[in-house]
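Every protein chain except one is present and positioned as in the full complex.
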């Protein structure tokens, strides 16, 4: 059992981009765009791929499409890097179904937020997690994303989960750096437990002070920028970090801040990918691609940031 | 098209209980319990049934099980009352799939919260709704439930939606009575638009001041109590209202307040139903039935409230 | 001790408007406006006056000015109705100081939210309340206003407080009607404990189902409207209630919704009072009077609502 997971370093370290899901239409994958995107990202030297996360718009996709994404990505990546598959769902059974699909197609791990409709208490959440671990065929990364799920994985819950077989790490997208530092202290005796940062603006300091890497949405666009920053942070090269961190901040301030709703991040990222010829900017409901004015601003930012088009 | 909906009064009025989903095990319906529960509720004189809502734990159920619930309920109700089916989902495509299933099996309407993972802005929400209405084969009731979905249907969004063909009303579970009163004022020129209260503690005043009825969880247990209160409110019988409203408050204060998490409502209701021999108290993850101490307290409350067991 | 409070009916019932504080300039009272406003309100037949509350912008006023307001109001009202004085403060000592001033000048009671900078737990809050009651020279009304104070007085805390000598009632401005109904059930054995509604949109149903009255901001403008609605609700005259409740809703929807921030209520109310010649619309920082465009809309609404100018 869990044979695919031999490919999974423990702890998992480095840059693991959360893959955008390219779409041509409602419930229709942009398969050529997906291929280009995967090769573009892998060429940047990343250390893994995370599919069907928030950046991948997973909760908005049909199950049919999610399964298609898992198959196509695994079959194209061909174990060049570990593939992590989002199995977040409000339904326990559906999470297990996706995890089984992930295992069958050769993925290395799965990723899970708390179930996000009913607000569970922490003991309820831990019990749910124990039951789920009994059913999962692959190691799981917990995913803390309270602004979207309402529920926090409290540090003590993470700490208890780290004792359980099958929990490989956490991706924290709360932006709350004190939370992250508390996890590091609590999990000091679990050197195999991977502590990954979900907000690219905090990648530099995460790795400088002992975190294992980052799940950086911007690495869909500029994978090598985040890989270089990760490497600079590993080697404590502070002057290089300063330059690269500033580029990361500029990309984030520009590309993710064009619209007026929280969807700005997703819309901006997909729009920028279409500007450089990687994939379509079609979005899953409840969102829609930027209209012309916003598209033009993104195009301008792409140029200013020196993000080059694919040939 | 939309032939089933001939059975749907416009506006829909009265008591439309949100059906508990009886389970025997993970992903296994308690079919005998479901039959008993339906007949128990219909015997109370209710005006409709709402399946696969929050009380029905719908987001926690597999799609397979949700489809089974739709089929069994519709086939047993046999058009004695309108059946409303929850199609809330983070995925547009899956919402449409459930709605189509509902139409095929003879349901009369569907019910929808905003998609609840990504926080959409109100204009994004309205655009999503317009697109969805193009695909829905049945009239839709909007469902305002901000504590679980994070997103409010703002009054102005409801008002714009009421102009669209296919929107039949709203169920408001916010508990914010000012919101409800604003909707009444805004929708005064839409006499067919149904304004339903999702919190049973507010049923009396809702109907007294012009609302159309309530979706009352307690009506799984004591359907006739809520029907009588609804009737008393329609006929402005204030002394009868006072007595019945107090019973409603006592049931709510007792049965829904035993546990220490927000799941107390669901656990208490299902536990009480098992105490009177209607159905199993097995719950869908991430929740679990009450343990003995809590069970005993519910048993005691059931007795004090005079809720009789099924023969 | 507590001699003034002989004038305070137990429970306090009826309409107790939260007085606007008319200002001519920063830290300068509009004394003529204050006199006109008091007489205007008292002429409407109200049952009390609440000064230095949220509507009175109390937290924004200097202590010197607050003291001046207490003196002027008490000296002008001359015990025609009970005067309730807001003593809400983050500092225990300052709350006691204001309460002593209120007692000296002849006020009948004080009103208190939880201290609103530090987020206290409920046991901390109850202990604070017990200590404060030892120092207060007048009966106190608790004031639940979670959107501004962050802290809720939980129903169990209110219940425990009702056992303490000196607690005369609660004003609830949460808008959460379930909370209010729970309080009614919990406090059934305390017939002297006054349950007052802080949101005028809910006055009708509050009194219809057993609440004692309302603290209605709109009663600065149209005191007789709220007094009539209160009387209609007391006498269960549902057809009269319907007409008056609709006027209340229209005033609220118009006058309080002109600006784009939460200050719309305060700015709109003060602006409308200036439109009818009662007092200046100067506001305490951090707010400022409406600019011309918003002023004109309020003027138009005042006309449409038939609110007549003072001669």
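A, B and C label the chains in the order they appear, each numbered from 1.
Basically, contacts are C-beta pairs under 8 Å (C-beta built on N, C-alpha and C of every residue); 3 or more make two chains touch, one makes a residue touch a chain.
These figures come from a predicted structure and were not determined experimentally.
Considering the entire complex, the omitted chain makes contact with A, C.
The residue touching the chain not shown here, chosen from C:94, C:154, C:224 or C:237, is C:94.
For the chain left out of this panel, the touching residue among C:79, C:285 or C:304 is C:285. Considering the whole complex, the residue from C:80, C:131, C:188 or C:236 that touches the absent chain is C:131.
Within the entire complex, the positions of chain C that touch the omitted partner chain are 26-27, 54, 57, 59-65, 90-94, 97, 114-121, 124-125, 127-128, 131-132, 147-150, 260-263, 266, 284-288. Mapped onto chain A, the interface with the missing chain covers residues 175-178, 181-182, 184-185, 199, 201-202, 204-205, 208-210, 236, 238, 241-242, 245-246, 249-250, 253.
Convention: only the chains that are shown with their structure count from here on.
The most distant chain from chain C is A, comparing centres defined as mean Cα coordinates.
Of all the chains shown, the one with its CA centroid nearest the global CA centroid is B.
Chain centres here are Cα means. That of chain A falls 50 Å from that of chain C.
Chain C has its Cα centroid 36 Å from the Cα centroid of chain B.
Contact with two or more other chains is made by no residue of chain C.
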